[in-house]
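Take a look at subunit A:
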Amino acid sequence: MMRKINYPLLTGMYTCLLAFLLLSSSCRQATNHKQHHSAKTGSAEIKYAKGFAIDYYDGYKLVSVYSGFGPTADTAQYVLLAKGAKAPEGFPKSQLISIPVKRLVAMSSTHVAQADFAGVSDDIIGLGSFKYISSAVVRKNIAAGKVRDVGVDGTMNDEMLISMKPGLVIVMGNPDAKYSKYETLTRAGVPVMLNSEWLETSPLGRAEWVKVMAALTNTEDVVDQKFDAIEKEYHRLAEIGRHAKDKPTLISGMPFKGVWNVPDGDSYMAEFYKDAGTNYKWRNVKGKGSLALNFETVAPEALKADYWLNVGYVDSKKDIRATDVRYADFKPFKTGKIFNYNKRVNDLGSNDYWESGSVSPHLILADLIRILHPELLPQHQLFYYKQLN
Partner candidate 1 sequence: MEQAILNTHAVHIGYHAGKHVAGPLNLALFPGELICVLGPNGCGKSTLLRTVAGLQHPLSGEVILAGQDMVQLKPRDLAKQISLVLTDDIRSGNLDVYTVIALGRYPWSGWLGILSEADKAAIDHAVQVTGTAGFLHRKIDSLSDGECQKVMLARAMAQDTPLIILDEPTAHLDLPSRIQLMRLLHKLAKETRKAILISTHELDLALQVAGQIWLMDSAGQLAAGLPEELVLNGAFEQAFGKDGISFDIVTETTRNIRISYNIK
Partner candidate 2 sequence: MNKVKITVLLSLLVIAFLLDVALGSVHIPVKEVISVLFTADSVNESWIYIIEKIRLPKAITAIVVGCGLSVSGLQMQTLFRNPLAGPSVLGITAGASLGVALVMFSVGSLTSLYTIRELGLSGSWLVIIASSLGAAIIMLLVVSISSSLKDNVIVLIVGVMIGNITLSLISIWQYFSAPELIKDYLMWTFGSLGGVTGNQLLILTIVISVGLVISFLSSKMLDALLLGDNYARSMGLTVKRARLIIVISTSILAGGITAFCGPIGFIGIAVPHLSRALFNTSSHRILIPACCLLGTVLMLSCDIIAQLPGSQTVLPINVITALVGSPVVIWIIAGPRKLRGF
């Protein structure tokens, strides 16, 4: 006969196991520090981005990619070696990248935009997907058969990539994550660099990653100049925005199935909203970039908000109503103040906001100020945003 089951004990164990699993999923991993040493000749001036550093040495450059929270032991380091120079000692774990990089494979639209910014998008020979591309140069090259589709991240065609002999494959990543899925490529001599510009919490910080592209392609002069201009323009606009007399309220994003993801205080979107002169409810909430809130928490704000921005894949008020009939009760719906960043969506369905927008924070800020304070920028034509009717 079976022994009687001890229910209290089982229930206790079950609850403890559940609690443990739920708690551990929100814990961050511990980090430790490592130092490196050599004779530097200079460093790139990085004012806003927290996720990388570029150091200049005799004959090579060192790009360190952090997780966005500052240097940790998991910093990925890349040695950018000039042609003909000898590989430096002391970097056993780092990849060597020959510069200037020709034959670039880009896995994300932001990388294409950075290449465009640096004027080197003609060197792109491979993309993760042909569906998400706005750059005119790259599209022309695709049509001419000069660019290959290498498969989205996770299902990359390693064999094709190796045979293409690219100078560098740039992937979206988090330096904390494991490198192992790219081992096949790196062991075959294909350098793979992780970019984590998407972790930046400020618009200028995100755009500043063009300097990594500059270091890779020896276009620092051009890029620094352009970036300085954008930086100046951004600050000029932010002054206007922040000194606006009345600050409208707004809600951001589109809920899905009872959950409304809104940008929190640590996201670049919240910084945009601050610089554009708004009263954004969650601007002071610290977090990982977005808050997953219950629909009913955000709904009271939505009922009173002045503007509704960034509504996702919809293109008209009819679409919004079709998604959920309750959205028609929101004040921005009733007053028609709904704006979406889908003005520059091309015939492939890809949205340039995610491409050139990532390196043009000044244009996005101008759009936002034009929307939120039309009287402050009357001459500006909306570039990425449009009003939904």
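A few remarks follow.
Convention: a residue touches a chain if its C-beta (ideal position, glycine included) is under 8 Å from a C-beta of that chain, and two chains touch if they have at least 3 such contacts; residues count from 1.
Regarding candidate selection, all candidates are chains of the complex that A comes from, given by their letters.
This is a predicted model, so every value here is computed, not measured.
Touch between subunit A and the candidates 1 or 2 in this complex is found for 2 only.
Interface residues of subunit A facing candidate 2 in the complex, by the touch rule stated above, are 5, 7, 11, 14, 18, 129, 131-132, 152, 155, 256-259, 291-297, 299-300, 303-304, 313-314, 318-319, 321-326, 329, 349.
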